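Apart from one protein chain that is not included, each protein chain of the complex appears where it belongs.
Per-chain numbering from 1; labels A and B assigned in written order.
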Amino acid sequence: MLTIGKRDKEVLLDPLYRAGRGFYILLGVLIIIMGWGLFMYIRQIVFGLGVTGMDRPAYWGMYMVNFIFFIGISHAGTLISAILRVTGAEWRRPITRIAEAITAFALVVGTIQIFFDLGRPDRVLYLFTYGRLQSPLLWDAVSVTAYFLGSIVYLYLPIMPDAALLRDNLPEEAPPWRRHLYKWLALGWRGNRTQWLRLEKMIAVMAVLIIPIAISVHTVISWILATTVQPGWHSTVFGPYFVVGAIFSGIGALFIAMTLTRRALHLEAYITEKQFRYLGYIFITMSAIWFYFTYAEHMTQAAGQLAEEFPILASKLWGPFSASFWVMILAMVAAFVVLVFPLLLPDSWSKYRIFNPRFTLANAVVAGVAIVLLQVPGMQRVVANLSPGLPPITLRIIALVAGVLAIISLLPWLKRHLIDTMVIASALVLVGMWLERWNIIVPTMVNPRLMPSSWYTPTLTEWSLFAASIALFIFMFVLFFKLVPAVSVWEVREGRVIDDVRSQVPMPAPEPSSSARGAMRRSLEETEPTY
Amino acid sequence: MNFPMDNPFFQFLYWIMNTPGIGGIVVVVEATLIVIAVSLSLRWINKGADAPEKEQFAYPTSALHHYKPKRRGFGGL
Partner (left out) sequence: MPKWSMVIDLEKCVVCQGCSIACRMENNTPVVTPELAGEGREMRWNDVFPMPHVEVGDYPNTKTHYMTRPCMHCENAPCIKVCPVQATYIDEEGLVRQNYDRCIGCRYCTVACPYGVRYFNWFAPEWNPTIKQHLNPEEVSSGSGVLEGPAVRPKGVVEKCTYCIQRLDNARQRADAEGRDFRPDEYVPACVETCTGKARFFGDLENPDSTVSRLAKSERAFVLLEEVGTHPKTIYLQEGE
């Protein structure tokens, strides 16, 4: 009989047996979206892949983009939680479960994209009966299989003690299937010393094993593209570039999932600002690495100017793909600014008048109007008629200055609202990463050799299946956290024990460097040590 | 210089790469191995419940880890 404290029980266990109206409404909406997606998919099977926007030469389109995107999201969890576990980052405890759940479900959704994309989904088993190891698609099958099984296990292991806890603390009114489920999940967990030691050992082993597997998954996905001889894809940097992008977008998804779960399940006492702050540092690092790779990839193409590669780069920089390319860059830069600049802002500055949300709003409106006037077709004539003296360059400057002012004046607000900041940055990064995949797949597809360049627009079918995929992801996520606690109960409690012990041990100050020593001595002489 | 493709070893490697069905076998073998390894480990954990120990821990406390003093000082605490 395992016991749990009253507060933990109220916040973590009890909500599992309650479901409000919002929960059912959400499920209903998700089911409707998925139903629509299913309808569109059946329609696609009946009529053929011609109902999508794909054509010759754009043989791959949005399905492939989504495939890479979702598998990328799946790197949120397992990889991050494994790295944090291996490095013994204590603050990871409340968020590992959410992260690992993202992995498992994003992998399911990502794999489904392959079914969407196949011309003959009925023959998918041929991948096994006739699978040829030379094809990178098989490499993918090998590494995704390992990753999927591994992350399911990695998600399951820490659930065991929690399931036993649930089994032992089941309320009277709980339906019998729950009793069976938890009994089954707990797998005879008694919580004696031997079991704990064995469980911890296995978790430690899995955490180490899962890291190379996760890296292999996205590397292999990038090799699907990089092993072909197509211009723009045949690049050695793709492996690490994709892995970095995957982790980057994965953290973005994790932030959003964390925030929503925290709010929906009232986990404010568990998932605190600390988690957001520390994960935010990793986020900033990934962002910097992402910029580095993006620059490396495009700069080499620009400098080489190969006859086949350069038109593709040009189509991204100023051609038909400039919109998606620059929106991606803008989103990523904005995410970086939102993440980093508030950290640089001295606290004392917030007394200045310009740091005021109303000022931000005003500037944003001005910048928005200026951009609309500049970008929306036909608007330029309106401008010319209204005020003949206003050349576009003035408008551009106005847009730029107002935009910069809007961002600057927003900084103290961002600094005060850490969690909202992270959500904003994550949303920007998710959009940017999806566009990045798009900018890799589609421009190469529509600019083939020996053919005039063409264009690719996804149809309603592709958008519907995208929406349905997202809905399926949320659906699984929401249901899952009605079955198991969103926070790993035993890990959090273990963390409390460790914190307690820590607070009792007087920690020696770290050895100061010689230059810092003098300053420290002086300050020590001025103030009495507090311990 | 041409790649020594007439070398039987490389021919064997190419056969592995190029024969339909081998990929499927590899995936199935891999999945089976993982499932077996995981099941065995889970059984190992499950069997841990039979150890003649009275105490039960809902979560790892210091009491649990005092049992193995070697583990202290690194990682755990």
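The rule we apply is simple: contacts are C-beta pairs under 8 Å (C-beta built on N, C-alpha and C of every residue); 3 or more make two chains touch, one makes a residue touch a chain.
Given the structure is predicted, the values throughout are model-derived calculations rather than measurements.
Novice: Which visible chains touch the chain that is not shown?
Specialist: A, B
Novice: Who touches the missing chain here, A:59, A:281, A:318 or A:349?
Specialist: Residue touching the chain left out of view: A:59.
Novice: For the chain that's not shown, point to the residue among A:3, A:228, A:305 or A:394 touching it.
Specialist: A:228
Novice: Where does chain B touch the missing chain, residue by residue?
Specialist: Output for chain B: 18, 20, 23.
Novice: Just the residue numbers, please: which parts of chain A touch the chain that's not shown?
Specialist: Touching the chain left out of view, chain A contributes residues 47-50, 54-60, 114, 117-120, 123-124, 126-127, 130-132, 134-138, 141, 224, 227-230, 445, 448-452, 454.
Convention: only the chains that are shown with their structure count from here on.
Novice: As a quick test, compute the distance in whole Å between the mean CA positions of chain A and chain B.
Specialist: 28
Novice: Quick one: in the complex, what on chain A touches chain B?
Specialist: Interface residues on the chain A side: 1-4, 88, 127-135, 138, 141-142, 145-146, 149-150, 153, 160-161, 165, 187-200, 202, 489-491, 493-494, 497-498, 501-502.
Novice: List the residues on chain B that touch chain A in their complex, please.
Specialist: My answer: residues 16-28, 30-31, 34-35, 38, 41-42, 44-46, 48-49, 51, 53-62, 64, 67-68, 75, 77.
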